[in-house]
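Here the complex is missing a single protein chain, while all its other protein chains stay put.
Naming follows writing order (A and B), and every chain is counted from residue 1.
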Amino acid sequence: MSVTKEHSVISRILHKEMLDLLAKDKRIDGRSLSEFRKIEFETGLLKKAEGSALVTLGGTKVLVGVKVEVGTPFPDTPDQGVLTVNAELLPLASPTFEPGPPDERSIALARYVDRSIRESKSIDLEALALKPGKVVYVVYVDVYVLDYNGNMTDTAVLAAVKALENTNMKKFNIEGDVPVFSGELMPLIVKDYPVSTTFGIVGEKWFVDPDLEEEQASEGFTSFTYTRDGNLCAVMKNDQGYLSPPQIFEMLDTGWEKAKEIGRIMNWRSD
Amino acid sequence: MTEEKTKLIDENGIRTDGRKSDELRPVSIELGYLKHADGSVLYEQGKCKILVAVFGPSEVHPKHLELPDRAILRVRYHMAPFSVDERKSPAPSRREMELSMVIRNALEPIMMTELFPRTVVEVFIEILQADGGTRVAGLTAAALALADAGIPLRGIVSGCAVGKIHGTMVLDLNDTEDKEGDADMPIAYIPTMSKISLLQMDGLLTREEFRQGISMAINGSMKLYAMQVAALKSKYNLPEGQEKEETQ
Partner (left out) sequence: MEGESRGPVVVVPGEVIGSGNYRAGDNAVRIGNSVVATRVGIRRGGPDAVSVIPLKGFYVPRVGDLVVGIVCDVTYNMWKVDINSPYFGVLPATDVFGRRFDPTRDDPLRTFDIGTVLKAKIVAYDRSQDPLLTIREPELGKADFGFLVRVNPAKIARVIGRGGSMLSKIQQASNSRAIVGQNGTVIVTTNDPAMRDKLIRALRLIEDEAHTYGLTEKVVELISGKVEGE
């Protein structure tokens, strides 16, 4: 059951200031409509995880830990490894996050990160089948939102892909039907580096990478995930609000430009 | 398992169920299907069978959930255990939670919730038989049920899913086309405002194909909208020449 929640109260003066500035293509923190906040990342910081990455986007911090184990495949995809993405909106990250089972926001975030990775074929799931039908590698991607200051979607996708890139897993051999640790480690093969770009929307105006105040004032959000070649592998309109088709097409093109820029910052491309 | 994939679209552009690439599945609408609900509809689109009931506006329980300036909306998208090939557990899945939220976000803005504060409107979308495109079909049906319940609305929303099979963009995916095709893009449109209120995409599309998909989905939604309007108006059932306009 999805239920209307009370929106955070944003001061009227701030909201009005935002709208006035947007009418002139400006934002409260001085950024342009198509400017992202500063992106920083760190990898390999979790010693007990097979792979890990911490990405900071403006004031938003997302930590992703990757654990790889062996297990059984899903019955409908017997010759593929398993990818499972989970997201936790930690109560310490925001006054609006409460402890408890995953709520619709964290589920939607996890599913979006999953689709971004899966549909771009970022990791080769078929290469993760040790013995098709019986034994496969299981890749757990756990997204931990540590500090919420707007746009956890883009931050989470970046952190997840970076963590996968950083993953070194135990190599198993198959003896009969039983997996046996070979004693060696091998890197997880990453074939694509999907990047998501999220837009806040107010009326006919859009702006990339909404910060916390902009999120509270926005009518809705749209996220686009691009593969390295500029194809789309996931799109999600979040929250309420309306989009006009011309608005969507503008965001689509701007998003691709930003995805290339971000890909360079993350060392995934050099063009 | 390397089975040959079903040929989803043949040389003449005809799909497995006989449709052309931009053709909708047949739709049937029965308003007021449930007598005790404030509004309801039994909606069928191809092999999808969806029942939607609307209750409210009514008092909020527990009271602390009420909002002082508008009504709250509760939406439950749920698939019946017998709605799919392999029995699905009745417990809400993560997918159903996400879809309940996505549908609520597409419905709430068209409802004039500020007109009845401190109340709740409940929308129950029960998928009895699923065959692809259930979230947008459920949304299309929910808009009908809300109008049937007399909830004040700013407009009516209609939705359909587009996809890509064998390189061709197609409208209104059925289940096979969704599972074996290359993309699934559900979209909901409000024709009287020319605005999109639901947009998701899952799969792999070029940016150009994405653009085509949006246009195709808008056209499909306009056709569905015409059917929604006809169904709502036909409930009046006016006999020819017998009407009297209220002049008081």
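Note that contacts are C-beta pairs under 8 Å (C-beta built on N, C-alpha and C of every residue); 3 or more make two chains touch, one makes a residue touch a chain.
Here the structure is a predicted model, which means the values were calculated and not measured.
Asks: Going by the stated contact criterion, tell me the shown chains that border the hidden chain.
Replies: Its contacts among the visible chains are B.
Asks: With the full complex in mind, choose from B:13, B:81 or B:150 the residue touching the hidden chain.
Replies: Of these options, the touching residue for the absent chain is B:150.
Asks: Out of B:56, B:159 or B:181, which residue would touch the omitted chain in the full complex?
Replies: B:56
Asks: Residue by residue, what part of chain B touches the chain that was omitted?
Replies: Per the touch rule, chain B residues meeting the hidden chain are 38-39, 56-59, 68-69, 110, 112, 115-119, 147-150, 152-156, 190-193, 228-229, 232-233, 235-236, 238-239, 241-246, 248.
Going forward, only the chains that are shown with their structure count from here on.
Asks: Can you give the whole-Å distance between the Cα centres of chain A and chain B?
Replies: 27
Asks: Where on chain A is chain B touching in the complex?
Replies: Checking each residue of chain A against chain B gives 1-4, 6, 78-79, 102, 104-105, 107-108, 110-111, 115, 119-120, 220, 222, 227, 230-245, 248-249, 252-253, 256.
Asks: Along chain B, where are the residues that touch chain A in the complex?
Replies: Answer in residue numbers: 1, 65, 67, 71-76, 92, 94-95, 97-98, 100-106, 108-109, 113, 185, 190, 193-207, 210-211, 214-215, 218.
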